[in-house]
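For this depiction, one protein chain was excluded, whereas all remaining protein chains were kept in their positions.
A, B and C are the chain letters, set down in written order, and residue numbers restart from 1 in every chain.
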Amino acid sequence: MELVVAPFLQGVQMFAVLALAPLLLGYTRKVKARALRRAGPPVLQPYRDLLKLIRKEAVLAHNASWLFRTAPYMIFATTWVAAALVPTFATGLSFSWVGDLIAIIALLGSARFFLALAGMDIGTSFGGIGSSREMLFASLAEPAMIMIVFTVALVAGSTQLSSVAAFMQDNVGLRVSLGLAAAALVLVAIAENARIPVDNPATHLELTMVHEAMVLEYSGRHLAMLELAAAVKLLLYVSLIACIFVPWGLAPPGSGPTAYATGVTLYIGKLLAGGFLLVLFETSTAKMRVFRVPQFLGAALMLGLLGTLLLFVSRSF
Amino acid sequence: MSGHAYDVAHMLAGGLVLASFMLLYQDRMFALLNVFALHALVLSCSVAWQAYIQDARHLYVPALIALTLKAIIIPVALRRVVIKLGIHRTIETVVGVGPTMLAGIGLVGLSMVVMLKATGASIDPLSREDLAFALSVVLLGLLMMVVRRNAVSQIVGFMAMENGLILAATGAKGMPLVVEISIAFSVLVAFIVIGVFLFRIRERFDSVDVQALDSFRGERR
Amino acid sequence: MQVGIALWGAAVLLGTAVVAALLQRSRLATALTYGVSLVACLGILGAACHYLTLNAAPPQTLRLPFGLPWTGTHLRLDALSAFFLLVVNLGGAGASLFAIGHGRHETAPGRVLPFYPLFVASMNLVVLADDGFSFLLAWEFMSVSSWALVLTHHHDPNNRRAAYIYILMASFGTLALLLAFGLLAGGTGGYAFADIRAGGGTLPAVVLILALIGAGSKAGLVPLHVWLPLAHPAAPSHVSALMSGVMTKVAIYGFIRIAFDLNGPPAWWWSVLLIVLAGMTCVLGVLSALMQHDLKRLLAYHTVENIGIIFLGLGLALAFSSHGLPAPAALALTAALFHVLNHCLFKTLLFLGSGAVLAATGERDMEHLGGLIHRMPLTAFAFLTGCMAISALPPLNGFVSEWLTFQAILLSPELPSWALKLIVPAVGAMLALSAALAAACFVKAFGVTFLGRPRTVAAEQANETDPMSLAAMLALALFCLLAGVLPGLCIDLLAPVVLGLTGARMPPQSTLAWLSVVPVAESRSSYNGLLVFLFIAASTLITIEVIHRFASRAVRRGPAWDCGFPLASPSAQYTADSFAQPIRRVFGSVVFLARERVDMPLPGDRRPARLSVTLRDPLWEAVYAPLAAGIALAAERLNHLQFLTIRQYLSLVFIVLIGLLLVVSIWS
Partner (left out) sequence: MSAPLQALGLEPVTAILLVPCLSALLLAVLPGYWFAARLNVAASLVTFLFALQLLGQRPAPGGYLFVDDLNVVFVVLATFVGFTTSAFSASYIAYELESGRLTQRYLRFYHAMYQTLMFAMNLALVANNIGLMWVAIELATLTTVAMVGIYRTHEALEAAWKYFILGSVGIALALFGTILVYMAARPVLGEGQDAMVWTALSEKAAGFSPELLNVAFIFLMLGYGTKVGLAPLHAWLPDAHAEGPTPISAVLSGLLLNVALYAVLRFKMLLATIPTAIPPGPLMVTMGLTSVVFAAFMLFRRRDIKRMFAYSSIEHMGIVTFAFGMGGALANFAGLLHMTMHSLTKSAIFFAVGHIAQAKGTQRLGQIRGLTESHPVLGWGLVLGVIAIAGLPPLGIFMSEFLIVSSTFARAPLLAIILVLGLLVALGALMLRLNEVAFGIPIGQTAPVQASYAPLYTHLALVLTAGVYLPPPLVAWFQSVAQLLG
């Protein structure tokens, strides 16, 4: 029985993230449009876009290399695997031990690595801009992320997300360091997903764009892969925040179908809330200059470090 | 040994020290050479006296060498050199005569202290005194080499120093090889005077002023 | 008897050197020298592996009548030295195989062939040595032979300067180690490590600091790293690979041997010293690397960074064991040693790759390269693997060791001492920062060198390198992947080493399901390289398959889009410097006092606008320059003594004499 259920649930999880990601994207766009008093595209628009792109033929620049063609799939795959490791509606799925939080961050790092390389492959100056800036942001976001991991791991005594979530569920307690970590994580999430104020997903204003600049040369199915990867990444971060800081309703391993049902519903609820908050934040701020971003992320890093140090100090009392 | 023997030896040794002071005092080249001749003369007397009181025949040889070579031949030779090479007749000093004298007195005091402290009762008083005087003569000679500029006066200083050594050697009762050593030294001196000056230096320079000699000093800057 | 095999291997290498010196000019020499070196390395490699795999084998010792007369030459093969033998000869074999093909590009073979085997042999002997004298002999001989190799292309004054600074720093380190052994052995002269272990030296703290100076100056620990980025690139590429990938590891071995094996029990503050230095080394190394546009120098600076990571692991191990926590110490040490292996693999690979590029284009400057992925696809693939590995990206090996290091850092709350509690997480942040910056740096390295469009004719007409070189690079790339996918096996291979040094070991890994890695407990953290790799590969292939099957697979080639701008000349691409510019703005202005000066002509003025950047090295200006100036000044002052007159020299003698007489006269 177990041998069937556990892998099944894992599969459900994997395909759930894949299925839900565009939805979350469409939902945020819709809410944002409403917030700006626009009608906005339908919620299911992202699915349509992806289908359309997938069907189209791919146009490659003359000097595109094999790396340029394989990169989108690699990026998508790594992001997907990373997302599959984050507990969404249940903890302790059969493969949750394959990688811990640090591994997830590193997987996203691999995706970014390929993306940045792909941006440089054609040899256009925009690609270069995009890659260079992306790596700059990453070089600050990743340490911040690691610091968050430290904080969480030191509180929960584990870097394994399932155990973290389980721990958080049982002994809740408002800790200063956790608050700091949460704030830092939000900042990192915004930067990593190229949202306002760091980057504007909806613009093609050359000098301000980062993510868009790297994928400028892509078209057709390749572009679709990248878009999907971006959506999955957004979902990943929201569910990450959810599973660490609001872990309630996650179904423990080996529990009954009802638990899973509640888990799923609660999870979708968290997604909606998260997307709504994100939009709220985006609409209330303006895009900042590129060289303000390091300060933005530096703040995140400082928060994370502060959280860790506080924890170390408080531990010893 | 009898008292007066000791007194004479003592007086001669003291006379040698005195002569060294006179050397330091000179500022004319020829006067310096004359005083050096005196210096050598006193030495030969003292050596001869030592030979007599130790009745060690072989010691007459160094006395003779001192008399002939140092008291007569070398001063004359040097005089010839000075005239021939037209070295100016005054002695350039680094430190004035007065301070030099004071330094000399200090040196004599030092050598007294060192020697009388070093030689316990184990050694007979004559050799003790002799050693002390000899050391002061040596030091005075070295001082002379240090504070005088001309090559001639340096050589004179060197020979004065060497006289002190001979004094010490002869004063050390029954020391073997004294003759050989004094001969070796005479060779050394002769080498200096004849070899270096007339034979070599003369070929190249007009003056034997040390300044001119070591104008190069290894790597010229 | 594996130690015998290792010894014979070294002997063969020494013999090869002589032969090579005799027939240096002939074409045969290259193939012969490197071929024999390859065989010897493989032989020693096999012996070391065999020794490691038959676990808990007793140490094998050997005594030869050479070296210090009454001590003789002691050789010893225990788990530690076996592991480092493995590292040394893995790198050595790779470099030799590469050189069989690459060697024919060498313009001055006569200056490489005799010294190359000597270099490899000396590194093996350092690891085998079991008494102070043979150890230092081999250690310094390693420096001398590599010094000669750095001088291969001696016409370039920069290379000569590099070689000079190198030999100077190396000797400095050796003298430090010499003093350390003086303390360990005591006045009696018991230099054999056995005696030292039995006797236990005096002043362990001083010994550790001296060992840190000695090994650090060889490994490139900040602030003793200045020679490294100069010397490593100057040598022929396969030698650079050995110097960076292997020689620095030998230095690490020296430190471990002294600090963990010979020296007395550690005090906690040693680890503080180590950890702080390690953190500085990481960040400074990677930042300096980012500022470079010379490919080989960039790689050399990354060696500095990785040495920092390794020393961080060692520092943590010392910290834990000084507080009597063997299990975490074992974890930290395992992380460090595993990173030693990994860095050897991918740094060798990367330097070989740069050598291939150099041979194909004659360029080390990235600004003159680009687009090589089209001309040299296989080299590009191997190099890319290396870049991913060194950037600590899963599923490759670099990630695993850094992951283990992080796990060790996360155990630091168990440490009672305050300083460590505060320092360790801060250094952890530095480690994370350097990892992220490393990724940025290698995006730059690979992107500018291999991607985009060729910037020069040389890059345009490059050709793929010879099969031998390719074989070497691809083999190393494969090892990188294997070590990343099967970390459990490597960790178990390291178990006897760690057990010997810390008295504990990590739980056995290879027995776990799916070969996953569990440092402490599964509830705490676990990682499974194999599954990650399989998942990524599977999902990639499935997606491609699905899309090509059910959607379109049509491709059309066209001009680049570039927002509708016509594609500008290749020189308009992003260069290495422009890629690093944002990071330079953020970090460089503080660390390197970087200054940018823009000279913008007025409207109507035809001359080009200029941007000039000045970077300074505060460390050099603060420490090394004043030192050199001081020595020069002292030399200048003393030099007057060469130009005194005879009379003045005499007065020197006179003064000394009088002084001594005075001393005697007042001596009681």
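In the analysis below, a contact is a pair of C-beta atoms (placed from the backbone, for glycine too) under 8 Å apart; a residue touches a chain by one contact, two chains touch by 3 or more.
Just so you know, these numbers come straight off a predicted model, no measurement behind them.
> One chain isn't displayed here. Which of the visible ones does it touch?
Visible chains that the missing one touches: B, C.
> Among C:46, C:59, C:186 or C:223, single out the residue that touches the unshown chain.
Hidden-chain contact among the options goes to C:186.
> May I ask which residue of C:106, C:140, C:294 or C:492 touches the chain that does not appear here?
Answer from the full complex: C:140 touches the omitted chain.
> Just checking the interface: what residues of chain C touch the absent partner chain?
Given the touch definition above, chain C has residues 65-70, 132-133, 136-137, 140-141, 143-144, 151, 154-155, 157, 160, 163-164, 167-168, 171-172, 175, 178-179, 181-183, 185-187, 189, 191, 202, 631-632, 634-636, 638-639, 641-642, 644, 646, 649-650, 652-653, 656-657, 660-661, 664, 667 touching the missing chain.
> Since one chain isn't shown, list which residues of chain B touch it in the complete complex.
114-115, 117-120, 122-123, 127, 131, 134-135, 138, 142, 145, 154, 158, 161-162, 164-165, 168-169, 172-177, 180-181, 184-185, 187-188, 191-192, 196, 200-201, 203-204, 213-219
Here is the rule we use: only the chains that are shown with their structure count from here on.
> Go ahead and note the Å separation of the Cα centroids belonging to chain A and chain C.
35
> Counting only Cα atoms for the centres, state how far chain A is from chain B in Å.
100
> Chain B to chain C: how many Å between their CA centres?
The separation of the two C-alpha centroids amounts to 69 Å.
> Scan chain B for residues touching two or more other chains and write them down.
Chain B, residues with two or more chain partners: not present.
> Under the definition above, what is the set of chain A residues touching chain C in their complex?
54-67, 70, 73-74, 76-78, 80-81, 84, 95, 97-100, 102-103, 106-107, 109-110, 112-113, 116-117, 120-129, 131-133, 135-136, 138-143, 145-147, 149-150, 153-154, 157-160, 163, 204, 206, 216-217, 219-221, 225, 290-291, 294, 301, 304-305, 308-309, 312-313, 315-316
> Can you check the complex and tell me which residues of chain C touch chain A?
Contacts found on chain C: 370-371, 373-374, 377, 380, 384, 388, 391-394, 399, 403, 406-407, 409-410, 412-413, 418, 421-422, 425-426, 428-429, 432-433, 435-437, 439-440, 442-444, 446-448, 451-453, 516, 522-528, 531-532, 535-537, 539-540, 543-544, 547, 551-552, 554-563, 567-568, 570, 572-574, 578-583, 585-586.
> Quick one: in the complex, what on chain C touches chain B?
642-647, 650-651, 653-654, 657-658, 661-662, 664-665
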